[in-house]
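What follows is a set of notes on a single structure, which appears directly below.
A protein chain is absent from this complex, but the other protein chains hold their places.
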Amino acid sequence: MLMAATLAIFVVMFLAIIRGYIGPTLYDRILAVNMFGTKTVLLICLLGFLFGRPEFLDIALVYALINFISVIAVLRLSGSDYFKNPPQDQKPS
Amino acid sequence: MGILEHIIILTLLLLVAIAITRLKDLLAVVMLMGVYGLLSASFFVIMDAVDVAFTEASVGAGISTILMLTAISLTGRTVSPIGHKPVLAMILVIITGGLLVYATLDMPYYGLVDAPANLHVSPRYIHDSLHEIGIPNAVTSVLASYRGFDTFGEVVVIFTAGIGVLALLSVPSPTPQEDTNEIKSQNIAMHHQHLVLRVISKLLIPFILLFGLYVQFHGDFGPGGGFQAGVIFAAAIILYAMLFGLNTARKAVSLPLVRLVSALGVLLYGSVGIVSLLNGGNFLDYNVLLPDPVAGQHIGILLIELGVGITVASVMIIIFFNFAGRNGHLLNNQSRRK
Partner (left out) sequence: MEIIISWLGTLCLFAGSVLAIISGIGIFRFPDFYTRMHAVGVSDTLVTGLIVIGLVLQIPDGIVIVKLLLILLMTLLINPTASHALAKAAILSGLQPTLTKKK
């Protein structure tokens, strides 16, 4: 069952990479990479249990956090309007 | 069953590499390079190399992506068109690649017991590490003690990269006058705009910092160590800077202190070596640091990993702040100054 779950996660990672290549807009690609990241976290957990080495869970935890920071970084630095000008000018009181 | 996973991951790596060369939008290319780093980390996990997988996941797929994105925000988002047909380059690459593949036919098989790499020092490290140094993680004992001088070189290389960025790209800090008013107005505006992200980050950043400390000091017993911990630390500070504004982050993490701390890390590492010399041993020989050699090894490894972690964290912070500071309007929600 662990092996079957690992193969299923591999299939999903493959589909996510295809979407990452053909996704027409930038946001499709960011979505695909985000999904790839969370599936990799699961893959590392499952591989850790398949090989009998629970130390892999540290890697999975680090990657879950770093994935989040990467997605926020690409949204922040892609110059999209969400992060550009504030809605109205606020004067400090 | 083991070869199936190797084949799957290598195929995925090849597909991602082809996709990287064919895309024209550099932001997507950087994200796909993050994916490539992740696949490499999974490959190292399959080959049972836990420390290397950890370093690849945190450095190659994490902080590398963030710093490349910051660099691309400075240079531009699309690939400039190539004017010529690179036929000669293609022929050269095919010939060189063919020669390399032909050379690998002669190499010993993966994991063979009497391969030359497994015959000279590796048996001694593997057999004697536990009672000479006394920590369970053999990778850390090789990295920090048997090959401590090479690790010193790596730390100095990272420090030099930080100095290079400071010398070429450093940004003067804003004057204190315009500081507080601008920071206040930016903070109020950003708070309403990014409420969800800010609240979640306030929950996550302390946990990430604590996890960085855990990885730093747990490196003796599991995967971890100075490099990974420094990167995790820097990633938390970068998250703070991205969501709360670069100016606020500069006030929270004062840049002159970070510059000083990066030098202090390398100094700490070198000082451990000099103290060993003063105590009568060789440079970076931890056996003479304390009366009991194994305890001396422990304290030596602890101190140098601390030095490595401090230097790596501060150099990553320096690089990010200097890259992002040149593009100040992007991270501070200001209008572009003409």
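Residue numbering begins at 1 within each chain, and the chains themselves are lettered A and B in the order written.
Please note the rule applied: a residue touches a chain if its C-beta (ideal position, glycine included) is under 8 Å from a C-beta of that chain, and two chains touch if they have at least 3 such contacts.
Note that this is a predicted model, so its numbers are computed, not measured.
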Task: Sites on chain B contacted by the missing partner chain, in the whole complex - done: 196-197, 200, 203-204, 207
Task: Chain not shown, touching residues in chain A - done: 1-2, 4-5, 8-9, 11-12, 14-16, 18-19, 25, 27-28, 30-32, 34-35, 38-39, 41-42, 45-46, 49, 54, 57-58, 60-61, 64-65, 67-68, 71-72, 75, 80-83
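Quick note on the criterion: only the chains that are shown with their structure count from here on.
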- [ ] Calculate how many whole Å lie between the centre of chain A and the centre of chain B, each centre taken as the average of the chain's C-alpha atoms.
- [x] 18
- [ ] Spell out the residues on chain B that touch chain A in their complex, using ranges where they run on.
- [x] 1, 5, 8, 12, 15-16, 19, 22-23, 25, 27-28, 30-32, 34-35, 38, 41-42, 45-46, 48, 50, 53-54, 57-58, 61-63, 65-66, 69-70, 72-73, 77, 181, 184-186, 188-190, 192-194, 197, 204, 208, 211, 215, 218, 222-224, 228, 232, 235, 238-239, 242-243, 330-331, 333, 335
Task: Sites on chain A touched by chain B in the complex - done: 3, 6, 10, 13-14, 17, 20-21, 26, 29-30, 33, 36-37, 40, 43-44, 47-48, 51, 53, 55-56, 58-59, 61-63, 65-66, 68-70, 72-74, 76-79, 82-92
